[in-house]
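A single protein chain has been omitted from the complex, and every remaining protein chain is retained in its original position.
So, subunit A:
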Amino acid sequence: MGAAPMEVDSGNGVVERKQSIYKSLDESFEIQKEMYRGQQYSQIYFARLHLMRTLLYSLIPTWKPHLPVCTVLGLEQGKECIIVGTLFKHMKLKPTILDEYSKERSASPLVKPHNFMHSDDYLILEDESGRVKLRGTILVPSVYVTGLVVALHGKETGAGDFMVEDILEAGLPPQIDRPLNPNGDDKYVVFVSGLSVGSSSANPLQFQLFVDHITGHLGDEKEQGIAAKIVQVVIAGNSVEFPRGLFNGQNLGSKEQSKLSEPTKELDILLTQIAAGIPLDIMPGTSDPANFALPQQPLHKCLFPGSAAYNTFRSCTNPHSFELDNVRFLGTSGQNIDNLAIYSDASSRIDFLERTLKWRHMAPTSPNTLGCYPFTDRDPFFVEACPHVYFIGNQDKYVTSLIQGSDNQVVRLISIPRFAETGTAVVMNLKNLECHALSFGTQFD
């Protein structure tokens, strides 16, 4: 079934919903063709190092052409040179599985999801030949994380460490020019995440209000006219929340099993209302019934018997990449940035987003502290082409910014708040990349 045009009872005729040309770019995030042959994570680290090192080698001539490039083993004391390798951050407070065996078992869990940074953290650079400890004030350990590939300018000290004088990050990738048309039509993309259907904190009325608004069942002609300009809805993860009490290791009886399927049934009913009118992309998140390791695979269509019948319904991977009218989108449900926030520091979550783009890698902490599939010959989190819109789901609040690259790249960064907590969705105009929040309240304070 295709999307039906909305009807307006105003006597002026039918208001048609705008359409956009959609192209999915999720192929690199699908793992159906991968075969697990017992490989370890050293393979993905090698692929990442090689990919990024080739890139950095091509950037070094424009950065510091007069300095020689060498491997870690080729370092000589006092010789100024450039080395390229993977960063490893040694963190005192980082939980290791061995702690369970060395310390006394306490009642409280050993891992608490707060920040594991410490002032004693230091960085090490590693390539195939060896590793070297990094010193100096240029490289602040609180900003960097394990798994990044960078080029460093400096020299080896007497103590065998590497004193860093300058650092080269890969920088924003090249971006395909997006033809700006200020006189063009307004077309909106709506982002929402953290619906948490089935949880006690989610207000079903709030989500229903949201659905009614974007499908044009609310408001007067003007409101409906605006709603008619929404061409795409993206749900960025954590759409359901299962009652945790059921997962206590006991076998589930039939009554409990039906309780388990309630959230997805409820979600399907609401998604059917959206899919009947607007193209909908749904991404899996941490609490959704999808695999744990990134890249998360699309939620199965059998979970959505009602909505999957529509061709407007698309179940997508996490991370998700697509093009809409030649505007390139890239985003995740939040795991990559949440992991960065545990192992590094920034003044705002949006800073992490910007950093991952400048590092050209969406999830540098994988596979170290973020679950990831052990790819052997590629690293799908490497950002090859710069998106125009880079979003992250399941954050605390709505934040947005526009960043410029050195090569005329322009990227709209969006942090999508959790809908169940904030009642806020994000609306972005495809024409000019401008964003605004769409909030729904059900309290009459």
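Definition applied: a contact is a pair of C-beta atoms (placed from the backbone, for glycine too) under 8 Å apart; a residue touches a chain by one contact, two chains touch by 3 or more; residues count from 1.
In this section, contacts and distances are computed from a predicted model.
Chemist: Given the choices "Trafficking protein particle complex subunit 6B", "Response regulatory domain-containing protein", "Tubulin epsilon chain isoform X3" or "DNA polymerase delta subunit 4", state the protein name listed in UniProt for the chain not shown.
Modeler: Checked against "Trafficking protein particle complex subunit 6B", "Response regulatory domain-containing protein", "Tubulin epsilon chain isoform X3" or "DNA polymerase delta subunit 4": the hidden chain maps to "DNA polymerase delta subunit 4".
Chemist: Looking at the full complex, which residue from A:V15, A:I31 or A:A47 touches the chain that isn't shown here?
Modeler: Within the whole complex, the residue contacting the unshown chain is A:A47.
Chemist: Taking the entire complex into account, which one of A:D99, A:E128 or A:E256 touches the absent chain?
Modeler: Considering the complete complex, A:E128 is the one touching the chain left out.
Chemist: Would you write out the residues of subunit A that touch the absent chain, in ascending order?
Modeler: 37-40, 42-43, 46-47, 50-51, 54, 128-129, 374, 376-377
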